[in-house]
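A single protein chain has been omitted from the complex, and every remaining protein chain is retained in its original position.
Note that the chains take the letters A and B in the order they are written out, and that residue 1 is the start of every chain.
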Amino acid sequence: MSFSSELLIKVLVVLATAPVMALGLTLLEVKGSAWMQRRPGPLHVGLRGFIFPLATAAKYFQKETIIPKDVDEPVFKWAPAWVIAAVVGLFTIIPLSPTLIVRDLELGVFFLLAISSISTIGVLTAGWSSANKFSLMGGLRAAGQLIAYELPLILSVVGVVIQAETMSTVGIVEKQIEFGFPFVIAGQGIAFIIFMIAATAEMMRTPFDMPIGESELTMGFMTEYSGIRFLIFYISEYINLFVMCAIASTLFLGGYHIPLLPTEWVNFYGPLVLIGKTFTLAFLLIAIRWSFPRFREDQLQTLAWKVLIPLSLLNIMVTAIMKVVF
Amino acid sequence: MSQTMDPNNMPFLSEASVSVEIETEDMTLNIGPQHPSTHGVLRLVAKVNGEKISSVEPVLGYMHRGYEKLAEVRTYPQVTTLVNRIDWVSGFANEIPFIAGAEKLMEIEVPERAQYIRLILTEMARISSHFVFNGAFPLEIGALTPIFLAMEDRERVLDLLESVTGGRFHPNFNRIGGVKPVAGAGPTTKKDIQDLPAGFYHDTKVAMEKVLKAVDTFEDLIGGNEVFQARTKKVGILTKEVAEEYGVSGPILRASGVEFDLRKQSDYLPYDKFDFEIPIGENGDCFDRWSVRTSEMRESAKIILQAIEDMPSGPIQAKVPKVIKVPKGQTYVRAENPKGEMGYYIISEGGLGPYRLKIRTASFSNISILPIMLEGALLPDLIAIMGSLDFVLGDVDR
Partner (left out) sequence: MKSGERKTLNQSDQNEFINSIQSSFKNTSYNFDTLKINVDISSWIDTHKILKKDFNLSFFNWLSAVDWDNEVKTGDAPKEPVTPSFEILSCLSQTNSNNLVISSTVISKENAEIESLVDVFAGANWHEREACEMFGINFLNHPNLTKLYLPDDYEGNPLLKSFELISREVKPWPGDVDVEGMPEESIVVEEKGS
C-alpha cells in the first residue's frame, strides 16, 4: 500500500471515529447525569434515550447560523476550526495496539503537548472576534487558564517520559507491559492525578469551566455562536474529553494492554480495552462535573501555580532520583 | 502610551519607559435584564476593571406592575389575587399580612383552626421557597445537580399546597375572617364542606419526613462540598449595622448575627404554640446565608409536624358581613416571609377597597445593598452574592 492511500484510509477512519466517540460520550454524560439527578427524561425519551445525542446533533444542523453585525467575520467563522483541528489532530498518536496507530512518532508526547495548545488560539480568537464583552472575558479567562494548566500537564508527563525513557506513546505502553504494572501504580500516581486535574482544566469542564461559566458569562466565548459552529465547539469538547482520557489511559493505565490476554491478539482486543479504559476515566470526570460547583478564576490560578506546578516539579525530581539510584 | 516625549528632556530612555504608565479604562458591563443569573429581569450596570468590579448600579422596573395603584381600584377580597403574585415563589405567604391587616381593621377574631391552616400553609410556602433557593444558588455557582433534587422534593410540598388550596403558586386561599371553605367540596351541600382534603395529615407527615431527609442531603451535597465552601465562605460579608440601616431582613439579617424573626417577636399567627429554633449565622457571608435558609427548612418541617399533631377542630371562618367594608383606620401589619419581612400599610377610608396600600417587600430592601456589597468584588463573586440574597424580581418591583 502506498503511503498516500494508507494515509487517506487512516484519516478517514479518524474522521469517522471522532464524532462517534463524541456521540458515545454525550450519551454517557446525558445518561450519567440523569441517573445522578433522578431525571426520568433521558432514560425514556426516544428508544430509552439512546437516540438523544443524534437528535441533539440534528437539531443544531437545522438551526439558523446567526452572525452578528459587528463581528470580525473571517476570524469568527474560522475559530471553531482551530479548536476541532487541534483535538482531532491528537488522534495521531493514540495507539489502539502497537500497529493500529496513525503514526508512532518518536516525539509523540511532545507532539501531544504542542498540538493540544493550538485550541487556545481558537478559543481566544472566538472570544475576541465576537464583539461581545462576555465573549471577550470568556476568551481571556480561557487563555489564562489554558496557559496556566499547560504547564502542570507537561510537567506531569515529564515524569512518565523519564521513567519510560521514551517519548513515543507505543514505547510508553510497551514499557509498562515490560514493567508488569501500569505507571499509575508504579511511581506516577501523583503525576496521574495532576494530569487529570490539568486535563479537566484544559477541557474547560466543571469545576474549571469559568471560560464558559453560563451563570456568569452566559456562555463565555461561545455566546455569539449558533447552529453548526456551535455544534463544532460542542463536539470538539467531547472529542477532547475522549482524547485526553485516551492519552491518560495510554500514559498511566497501560493503554491497550490488559494482563492475562494473549499479546498476539492485541490488534483485536486492543481498541476495545483502550476505549473501555477511556470511558471509565471519562465517567469519573462526568461524575465530578455533576457534583461540583465551579472555582473562581483566582482560585483556579492559585491551584495551578501554587499547588500543581510545585507538586509536579517535585514529582519529576523524585522520579529522576529514583531513576539514577535504581 | 500616547504621551509625547521630548528626547531632550529624557536623557535616559530607560527612565522614560519607567515613568510612563499604561492607563486603563473601566469597561461598562451590562448584566441583564436578560442574563441567566439575575432571577428574571434585574439589570446591573457594572463598571469592571478586568474581573474586578469598581461599581454597580442596579436598574429596576422591568417587572413593575403597579400593584399599589391597582389595589386602589379593587375590593379587599380581590386584592389577595394581586398580592399572590408579588413573590411568586411563596405566593401563599404574601396573603397573610394583608389579610391580617384587614382583619385587624375590621376587628375580626379568626378561628383557631383557620389560623392553624394558615400557619401550616405558610410554612409549606417557606419550605418550597427555600427549596428553590437550594437549587438556584448552587446552580449559579456552577453545580447543576442540586436544582433537580430540590425541584423534585419541592414538588411534594407543592402537591400538598395544591390539594388544600387548588393552586400551586397562586393559592388565593385566604378570606377575611378565615380560609376558603370549599376545597374538595364538590357539588354537595354546604354541610358536607371539608376544609382539608382526606389523607392530608398522613401525606403531610410523609412529605415532611422527606423534606427533613432532603435537608440532610443538601447539607451533605452542597454544604460539605469543598468548592462550594471556597466560593461562599468569607465572600460578600454583610455587617449587622449596614443590614439594619438598609432594612435588610429575613434570613440575610439573621445570617449577619441578628436574632430577629417576626415569628417569635410578633403574633400574626400562633407560632408561640410551637417549639422551634431560629438559626443564626456568625459571619454574615454567603455560606451563612445558605446555611441559615437550609436550617430554616428543617425548623419549618418541625413546625408543620407539630401543627398537624394538635390541630384544633372548630370553624374555619369567622362571621363576616356579606359585603366587606373595612372601617376607617390605618394599620401596618408585617410578617416573616421566606424572603424577609413583608408588610402592608393599609389606609382605609371606609370604602370597599383601600384608599392607599403601601406594600413593603423584603427583596426590595434586600437588594438595595447590592451596590455596597459588590464594590471591589470579583465578577464570579457578584454571581455568588446575588444568588445568596435570594430575591425574586416580582418582590422587588411589585
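Operating definition for what follows: contacts are C-beta pairs under 8 Å (C-beta built on N, C-alpha and C of every residue); 3 or more make two chains touch, one makes a residue touch a chain.
All of these numbers come straight from a predicted model, not from anything done at the bench.
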Chains in view that touch the one left out, judged over the entire complex: B
Identified contact with the non-displayed chain, of B:G236, B:G353, B:P380 or B:G394: B:G353
Of B:D153, B:D195 or B:D390, the one touching the omitted chain in the full complex: B:D195
Touch with the omitted chain, as defined above, among B:P279, B:P338 or B:G387: B:P279
Residues in subunit B touching the chain absent from view: 60-61, 64, 66, 68-70, 72-75, 77-78, 104-105, 111, 113, 181-182, 190, 193-196, 201-202, 241, 244-247, 249, 253, 258-262, 264-267, 272, 275, 277-282, 288, 291-292, 295, 308-320, 322-323, 328-334, 341, 343, 345, 347, 349-353, 355-356, 358, 360, 364-365, 368, 397
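By our rule, only the chains that are shown with their structure count from here on.
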Footprint of subunit A on subunit B - complex, ascending: 27, 29, 35-37, 51, 138-145, 148-149, 152, 221, 225, 227-228, 230-231, 378-383
Interfacial residue positions of subunit A with respect to subunit B in the complex: 33, 36-39, 133-134, 137, 206-207, 209-210, 213-216, 218, 290-299
